[in-house]
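To start, the structure itself, in C-alpha cells.
One chain of protein is taken out of this complex; the other chains stay put.
Order of writing sets the chain letters: A and B. Residues in each chain are counted from 1.
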Amino acid sequence: MIEDYLVLSVILFCIGILGVISRRNVFTVLMSIELMLNAANLAFVAFARLNETMDGQILAMMVIAVAAAEAALGLAVIILLHRQKGRLDSNVFSLLKG
Amino acid sequence: MEHTVNYLVCIPLLPLAGAFVLGMMHMFTCKNPLPEKLYSFLAMLGPLGSLIFTLIVFATLREMPAESRYLTQDLFTWFSVGDLHVDMGFFADPLSTLFLLFVTFIGSLIHIYSIGYMAGEENFGKYFAYFNLFLGSMLILVLGNGPVVMFIGWEAVGLCSYLLISFYTKERDNVLAGNKAFIVNRVGDLGFVLGVAVLFWGLHSALGGAGFDYLNIKASASSLTGGAGLAVCLLLFLGATGKSAQIPLYVWLPDAMAGPTPVSALIHAATMVTAGVYMVARFSFLYASFPLAGDVVAWVGILTALLAAIIGCFQRDIKKILAYSTVSQLGYMFAGVGVAAYSAGIFHVFTHSFFKALLFLGAGSVIYGLHHEQDIWKMGGLKKKMPLTWIVMVIGALALAGFPPFAGFFSKDEILFMALAKGHWMIWLIGVGVAGLTAFYSFRLIFLVFHGEPRDQKSYEKAHEPPPVMTIPLIILAVGATFAGFFNLPSFFAGDSMVSTWLAPSLLEHHSEASRVTEGVAMVLSIAVVLLGIFYAWKTFAFKPQDKPLTGFAKWAEDKFYVDEFYNAFIVQPWIAFGRTISNFIEPNIVDFPIKGTAWLYGVLGMLFKVFQAGYVRVYAIYMVIGLSLMSIFLSQSL
Partner (left out) sequence: MYIDTLFSIFALTAVAGSLGLVLFRHPMRSALCLAVTMISLAGIYALLSAKLIFLLQLIVYAGAVTALIVFIIMFLNLREKDLPEENERFTYFIGGAVVLIPVAWFMIKVMKSIPEVKNSIVGNGFGSIKEVGQMLFTNWLVPFEIISLLLLVTLIGAVVLAGIRRESND
C-alpha cells in the first residue's frame, strides 16, 4: 500500500534526473530539479504516514521552503545568463571546458 | 686560582660588532656615503677595545702561577651529539695570548694606516666593515676553546680574505684572485675538517662525552693510536698548508696582492697566514708524539722557504716580492715547529708580523706616493723624495734578512740553531742558504726602489711622502721591527728567553742543548751569508742596474716555475672537464630524466583526461549519474 507511494516517488525522481541530463534549456533543467525535490517530499510524507509521526511532514515543509528559495535564486541566475548571452542554452555556458 | 672569566668574549665580539654596525651603515647609505671620519672612528673602536681587553688578559695571566696559566669562558653548549659535546667557549693561555697581543696591536696599526691609504676611495665603509670582520674572525680562531670553535674563525678568515682580495670588484683579475684564494683554502679546510673528525674518532671513547676542547684533548691525547695520530697530524697540516701558504697550496698568496696594500699587510702580518703555525703549535702535544709528522712539516716548510725565496729573487712587482718573502718566512716557521722548536717558530711569527707589516705598509706608502705604480723597475732614487719611508723600509729589509740586532735575526737564527741542535743539519743548511737569498732579494728591492737614478722621471716628479696618519704606524712598526727580537734574547747573549719561558706551559717542548761554540759558529756563518747576499745585491743593483729580459733558469723563476700552469693543466682543467661532463651530460640526461619523465607523464594524462572535461554542465551531470548507477549496482549486490 505505502510502497506504491514510494515507487511513485522513485519514478518521479528518475524522470527528474532524466530531465537534467537530457535537456539543454535552463528553464526545463530548473523545473526538473523542482520535480526531484517534490519526489523527495513525497517520500518524506509517505514515511510520515507509515510511521504515524509528523516529523516527515515537517521535513517536507522545510524542503518546500528550500525549494522556493532555490527557485527564486535559480530564476535570478537564469535572468543573469540571459542578460549575458541572450540565450537559454546551457551548452553556451562552457567556460569550464578543459 | 679562578680560571673562569667573563670578559674573554669581548675580544672577538668588539670587532665583530664593529663590522656589523659599519656594514649596516654602509648598506643603508650606499648612495650618499657618510663622512669618512665617522667610519674611521667607529672602525677604530673594535680593534682598540680588543687590544685593551687583551692587555687585561695578559696582566691576569701574569699573576697566575706558570704551570696553570689559562683563562676560560664557556658561553653555551653549541651542540651535543652522542659523545661529541662542543661548548661555545673561549680559552686564553700564554700561546693564544701572545697571538692576541700582536694580532690586536698590529691589526690596530694597520687600521690606522688604512684610514690614510684608503682616503677618498669608493666603498670606504665596506672596507672597514670587512677589516673589522677579518680581525674578529682571527680573534675567534686564536681564542676558540677547541678545534670546532677554531674552525669558525678558520673559515671566517678565509671568507674575509676572499672579500678583501677581490675588494676592487670592477677588475676581473681581482675577483679571480679572490676566488683562487678561497678555493685553494677550501682544499686545506677539507684537510682540517677531516683531521678534526679523525681526532674525535680516535678520542671519543677516552673523552667519554666531556667537552671537545683543548684541555680535554690534551688530557686524553695519549689514548690516540699511532695510525690515527699520524693521520690527524698530516690532515691538520694539510689545513695549515692552505691557510699558511705552504707547498702545495701556496699559490694563492702571491695572487692575493690584488687587494689594497693594507689588506696584504693584514693577511701577511697579523691574521690568516699565521693561523696554520698557530694551529700546529696548538697541537704541539700531538706533533711531539709523532716525530714523522713533525719531519714532514719541517721539510715541507724548508722547501717552501727555498722555492719562494728563489721565485722572489726574480719578481718585478714590489708586492709580489713581499708576498714570496712571506711564503718563504712561513716556511721557516713551519721548519721551526716541525723540528719541535715550537717557541722559536712562534717567536718568528711574532717578529715577522712586525717587520712584514712594516714592509707592506712601507711598500703601500711607495705605491701611494707613486700613484699606484708597482713595478720596481720603474722606480729608483726615491730616497730623496721619501726619506722616512726609505729608513723604515731599510729597517724592515734588515729585519727580514735577519741582520743583527734587528728582530728577524734572533727568531730566524733561533729556528736554524734549533734545527741544527736537534740533528736536522740538512734543514739547517738549506735554511742558511735561504737566509742569503732573502737578504739578496730584500736588498734588491731596496736598491732598485730607493737608490740609483730615477728610471721613470714622470712618476718620480710626483712622488711624495704620505700623510702622518700613515707614517706614524710605520714609525711604531719600525721601532717594533728593530727591538722585538730582544724579547727573546737567547742565553748566548746572556738573555733570559722571555717569550720561550712565557710560552713554555702551552707547548710541549724538549730543549736540546748544543755547545756554545756550535751556536756561535752557526750564528757567524748565517750572518756571513746574509752579508754576502746584501753585498751581491748592492753590487748588482745599486749603481747601474740593467733591466734586461731574463733567460734560462731566471726566466723559469720569474714565471714561478710554471706551478700555476701545472696546476691549471693537471688539476683545474680536468676538474672543470669533469664538472662540464656532469652539467652537460649526466645532469640533463640522467638526473633530470625522472623529473622530466614525470612531467611528461602528467602532460599525457592531462591530454587524455581533458577530453572528459567538456565544459557542459549536462555532461558533468551525466558523469554523476553514471557514478550513481555503478554505485547502485555495487550496493544492490549486498542487499
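One rule holds for everything that comes next: a contact is a pair of C-beta atoms (placed from the backbone, for glycine too) under 8 Å apart; a residue touches a chain by one contact, two chains touch by 3 or more.
Being a predicted model, the structure only gives us computed values, none of them experimental.
Judged over the whole assembly, touch between the missing chain and the shown ones holds for A, B.
From the set B:6, B:32, B:515 or B:636, the residue in touch with the chain omitted from the display is B:636, counting the whole complex.
Summarising the interface, chain B meets the missing chain with residues 622, 625-626, 628-630, 632-633, 635-636, 639.
Listed by residue number, the positions of chain A touching the unshown chain are 1-8, 10-19, 21-25, 27-28, 30-32, 34-35, 38, 41-42, 45-46, 48-50, 52, 54-55, 57-58, 60-62, 64-69, 71-73, 75-80, 82-83, 86-91.
Heads up, the rule we're going with is that only the chains that are shown with their structure count from here on.
Rounded to whole angstrom, the centroid-to-centroid distance between chain A and chain B, based on C-alpha atoms, equals 84 Å. Only residues 17, 20-24, 29, 90-91, 93-98 of chain A touch chain B when the two sit together in their complex. Those residues of chain B whose C-beta lies close enough to touch chain A in the complex are 609-618, 621-622, 625.
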